[in-house]
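Presented below is the structure to which this report refers.
Note that this complex is displayed minus one protein chain, with the remaining chains in position.
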Amino acid sequence: MLKRRNLFSLTVWACVILTTACSGTTTDTAATDADTAATGDELGGTLRLLTWEGYAPDELIAKFEEETGVDVEVTYIADNGEIISKLKATGGEGYDLASPSVDNVKLAQEQFNIYQPIDMSRIENPDVLVQSLAEKVAEYSTVDGEVYSVPAVWGTSGLIVNTAEAPEVKSYKDLCDPQFAGRVTYRSRFPTFAGAMLALGYDPFKFSLEEPENVDGWRAMMEEAYTYLVDCKSNVKTYWTSRQENIDLMAKGETYLSQGWDGTGWVLSQENPDIKFIAPVEGALGWVDTFTIPAGAKNLDAVYAFINFMYRPENAGELTKGGGFLSPVKGSTDYWPEEIKVLVEESFPESALNNIQWYAPRPAAFDEVVNEYVEKLQVAEAN
Amino acid sequence: MNPISSPSPARLATPFALPWAKLLRWIYVALFLLYLYLPLGIVALLAFNDSDLPALPWRGFTLDWFFDPTGDRKGIFNDPQMLGAMGTSLLVALGVTALCLVVGTTAAFLFERYPFPGSAALYFAMVATIVIPGVILGVALLSTGNLVITVLRDWLGRPFVSAIGLSSLLRPGLFLVILGQFSFIGALATIIIAGRLRRFPIEQERAAMDLGATRFQAILRVTVPYLMPALVSAGVVSFLSSFENFNTTLFLIGNQPTLPILFFSRLRFEITPQINAVSVLLMVGAMSLGLLSLLLGRRNSPEG
Amino acid sequence: MSRSPIVSPLRRVNWGVVLTALPLLVWIVGLVLWPQLGLLLQSFYKVGGDTVTLANYLSIFQDSDLIFLRVFGKTLLYTLAIAALTLIVAYPMAFILAKVLKGRQKLVFILLLATPFWVNELIRVYAWIGLLRETGVVNYLLVDVLRVLPAPIEFLYNDIAMLVVFVYSFLLLMLLPIYSSLDGLDDTLIQAAQNLGADRISVFRYVVWPASLPGVTSGLILVFTLSFSNYLIPTLVGGKSSLWVTQLIYNRFVVATNWNLGAAYSFILLAIASLVVWGLLKLTGQSLKKVLGS
Partner (left out) sequence: MTDAVDVELRDITKAFGDFTAVRDVSFAVPRGTFFSILGPSGCGKTTLLNLISGFQEPTAGEVWIAGQRVNGVPPNRRKVNMVFQRLALFPLMTVFDNVAFGLRMAKVPQAQVRSRVMAMLETVGLTGMERRLPSQLSGGQQQRVAIARCLVLEPAVVLLDEPLSALDLKLREHMKLQLKHLQREVGTTFVYITHDQSEAMVMSDRIAVMNEGQVLQVGAPDEIYSLPCHPFVASFVGESNTFQGTVVELSEDSAIVKDGAVQMQLSRTPDMAVGQSYLQFLRPENVRLLPLDGDRDRPENQVRGRVQSVIFDGAIVRCLVNIGRDRPLTTLFTRGTTQAVPYVGETVRLGWRAADVIAFPAQHRDQMMQLQKAQFAEV
C-alpha cells in the first residue's frame, strides 16, 4: 500500500513520465507517420534523407515537396563513417535514403548489411546518366549480384593552386617542393595517401580491385607513401579537416597550394581568379556520392520519386550550379551560369577528364592499414 | 556559515597588501579579463561588421546578420533553418533541465539521506558519466536503443511496437538526444543539489513534522525552499550544458539539428558573420540566465 | 522497550525510498551502465567476429609503432599539464574573488567570469582560430597596428596554441570550485596565522592552501577529465602533429566503423582517467564526494 508520504515520489514519477511523453510526441510524430503510412497508392508521407550539407538545397526540396506531397526531412552528416555508424546503430532503419561515397558501400554492406538493393526498374530514365559513371557505380556497389547504389553527384580532388605564388604547379609531387615550405595544406586521410601513391608511380585503385587479398603488397605501398609524406610533413602548414578550413587557408593567402576538392577550388576562383583548380598530371581523384537505400527504408515510393526527380537535368543543374560538385546527369550543365562552366572546362580539358582516377572499393583489411598509417602520419614528427 | 560580516580587517591582511602588490593584482585581473574577453569580443564585434567574411578590417556597422531586409545575407531572424535549430535546442534544453531537476533532486535525497548498499558504486557510476567521452555515450545509447527495439519486436511483434511508437522514440531523434544529454548532465545537477542538501539542517524538517506536517509537506514547505538556490543553479547549469552540447548529440540527432550541430555543419561548409550574430545572441542569453540564477540564488539563500 | 523510528527493512518495504530510488536506477542502469556494458562486451569481440577475445586490448601493444600508447601517453601528459596550468592561472583570481572583492563587485565579477564559459565550444574555438591564425587579429595588431613584427607569425597549429585554448576553455571549471572553498575560509584564520608570526608565504601554505584543497582537487579532476575527453580543440587548433586520444577513438568509431576496437580504446581511456582521478584524490587526501559536493 502506498502511504501519503509517498506522494513526493509519485509526483516525481509523474513529472518524469510527462516529460518523456511530451518530448516523444512533439518531436517524433512525423517519424511515426512514416512507420505506419508506408505504402499507399498516393504519394505522401515522409522522406528521411541522410546526406551531406549542400546536397539538398532548400529550393529543390521545396519543389519536390510541392510536386509529390512528400514531406522531406534532412539529416546532415560530415563523414562517410557517420552514415555507416548511424545505420549500423539502427540496423539500417530510421532513414529512407543515404548518400555514401560509392567506394564505401560495398564494404559497409558486406560487414553490416545496412542497405537494400536498388530496383533498377523504378529508375524512370537511366539513359540520362553519363554511362561510364553509372557503370562504374554499379560495378563498385554490387554485392552478391545486386546493385546497391546509383550515382548522385560526383567530383574530384586534385590541386588547388594560387598561381600568383606558385605558377608552375602540375603534379602531386609539387606539394612536397621545399620552395612551398609551410604554404601547403592537405588532409591526413586516404586521398592524400592516394595522391602520394600516384606520385610514386603506383595505382592504388587498380591494386585494390585486382589484388584484394594482397594485404602485404598494399601495406608495402602504404609504407612507401607514408615515408614520402613524413618527409613532406615540414612543408605542411596544417592538415585541413573541413572544406571551409581549406577555403580559409587558401583565400587568406596563408597557403599557396592545397590538395582539395574541385568544388572548393572553383569557389575560391570566384573570389580570387589567381586561385585555380588543377587536375594533376597523375590524374585527379574521382569520387562519386550515391543514392543508396538503407535496409529499413519505409517510403520506397518517395525514395524513387526523389531519385527520378534529381535525375531531371533542370534539377541536377540547379543542384550543381554553385560549382561545389558535378552531376552525373547529362545536360545538367546547360542550366549552369557561364562563369562556372568556364571554370570547370578550364580545370578539366578532355585529357584530364579521361585521366580521372576513380576511388575503388577497398577490402576491410586495406582500410585497417590505411587507418593505421593515417594515424602514424599524424603522430610522426616533421623532419 | 558566514563569518562576521563587519567591515573586514582581513582586507588589509591579505597577501596583496603592499601597494605594488595591489598594482600587480589589478594588472593580473586586467590580463585575465582580456584573456577571457578578447576572443569573444572580436566574435561579437564582427557580428556587426559590414563584410561577407567574419574578419577584420572593419567595414562599417550593419545589422544585416541579424535582420537582413534584402535576403542576400541570411540574417539569423530570416533564416528558418537557424531559427528552427534554436527552437530545437530550446526544446531539448527544457526537456533536459526538467529531467535533471526532478531526477537530480530524488538522486540527491537518496545519496544524502538513504545510503543503501551499493550507493557508493552508483554514485561513482554517475560521476563517471562526466568522464566518458560524449561521442561514446551517444553511440552506446543509440545501439542500446536499437537493441531494445529488436528485442521487443521479437517478443511483441512489429506492429505492436510500431503502434506504441517505441521504435521511433528510440531512433535518432530528439527523445534520444534528451536522454543522452541527461545521462551525464544529470550528474552535474545531482552534485549541485546534493551539495546543498548536505548542509541542510535536518532539524528543520523534523521541526516541521513535529508541528504536524507530513514528510511530504515538510519536504515541500521546508526543504525545497532551502534547496531553491541550488535548484536554480542546477537548472541553469543543465540548461546551458544542454544548449551547448555537441559530442553526445552528434550521434543521437535525427533530422532536427540543434544549434551546435547546425553550427558544425555550417562551419565546415561556409563561414559567414551569421555565426557571429548567433554567438552574440547566445552570450546575451547566457549572461541573462547567469544573472537570473545569481539574483534568485542570492535572494533565496537563507544564508544571505 | 524503545520504539525505533527506523523500521526494519525486512518487515516492511519502504515504498517512499523505492520510488525515490527508481528514477536514479533507471537513469544509471538504463542510460549509463547498460549501454556502457554493451560497449564493454563489444570490446571483447573482433569486428564481425563472434568469439570472445582480448585481441582489441592487446592490439595496442602489438602495433609496431605503438601509436596508441604514444598518443595516449602524450594526451595524458598534456592533460596533466593543462590541469596544472589552469590551476596556476585561475587560483589568484579565485582568491581575489573570494577574499578581496565584496558585495556587488563580487557578483558582477562572477557573472563576468562565467559568461564566456556558456558560449558554444565551437564558437570559442573558432574565435581563437580567428585570433591566432597567420592572418588573424593578433598578427594584424602586431604587424599592421603596433608594427612590432615585420611579418606575420603563425601562432596557430601548434601545441602552445592548443594549451592556450584548452586553459581558456576550462578556466571556469577550476576557478569556481576553488572560489567556493576559499569563500568558506574564515578571514580570522588568516589573521590568526599572521598574528602567530606567519609571513605571507606561510599563511598561504598553512592556512589558505589547505582550505582550498577540496576546491583545487575538484577543479583538477574536472579539467583533467574534460580535456582528456575533448575532441574539438586538438583537432582544430593543434595542427599537424597533435593527435589526441579522442581522435583515435573517433577514428575507430566513425572513420573505420570498428566499434569493437573503439570500445576497447574508450574503456582504456575510462580506466586510466579513473586511475588518475583516484591518484589525485589520494594525493590530496580528499574524497570524491567531498570534492564534488563543495
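All chains are identified by letter, namely A, B and C, in their written order; residue positions are counted from 1 within each chain.
One rule holds for everything that comes next: contacts are C-beta pairs under 8 Å (C-beta built on N, C-alpha and C of every residue); 3 or more make two chains touch, one makes a residue touch a chain.
Note that the structure is predicted; figures quoted are calculated from it, not measured.
S.K.: Given that one chain is not shown, which residue among C:A193, C:L222, C:L248 or C:L261 touches it?
M.R.: That would be C:A193, which touches the missing chain.
S.K.: Kindly state which of the options C:W15, C:Y57 or C:Y206 is in contact with the chain not pictured.
M.R.: The missing chain is touched by C:Y206.
S.K.: If the missing chain were put back, which residues of chain C would it touch?
M.R.: 186, 188-189, 191-199, 202, 206-207, 210-211
Convention: only the chains that are shown with their structure count from here on.
S.K.: Can you compute the centre-to-centre distance for chain B and chain C, using the mean CA position of each chain? Integer Å is fine.
M.R.: Whole-Å distance between the two chain centres: 16.
S.K.: Between chain A and chain B, what is the separation of their C-alpha centroids in Å?
M.R.: Taking the mean C-alpha position of each chain, the two centres sit 34 Å apart.
S.K.: Which chain A residues touch at least two other chains?
M.R.: Correct list: 5-6, 8-9, 12, 16, 82, 85, 88, 245, 248, 252.
S.K.: Would you pick out the residues of chain C that each touch at least 2 other chains?
M.R.: 16, 20, 23, 135, 253-254, 259
S.K.: So in the complex, the part of chain B that touches chain C is made up of which residues?
M.R.: Residues in contact with chain C: 1, 3-4, 8-11, 13-16, 25, 28-29, 32-33, 35-40, 42-43, 46, 54-57, 102-103, 106-107, 109-110, 114, 116, 122-137, 139-141, 143-144, 147, 179-180, 182-183, 186, 191, 194-195, 198, 215, 240, 243-244, 246-247, 259-260, 263-264, 267, 271, 275, 279, 282-283, 286-287, 289-291, 294, 298.
S.K.: Within the complex, which stretch of chain A touches chain B?
M.R.: 4-9, 12, 15-16, 19-20, 22-24, 26-28, 31-32, 34-36, 48-49, 53-54, 58, 73-76, 78, 82, 85-86, 88-91, 93-94, 242-245, 247-248, 252
S.K.: In their complex, what parts of chain A are in touch with chain C?
M.R.: Counting only chain A, the residues touching chain C are 2-3, 5-6, 8-10, 12-13, 16, 79, 81-82, 84-85, 88, 108, 111-112, 182, 188, 233, 236-239, 241, 245, 248, 252-254, 364, 367-368, 371-372, 374-376, 378-382.
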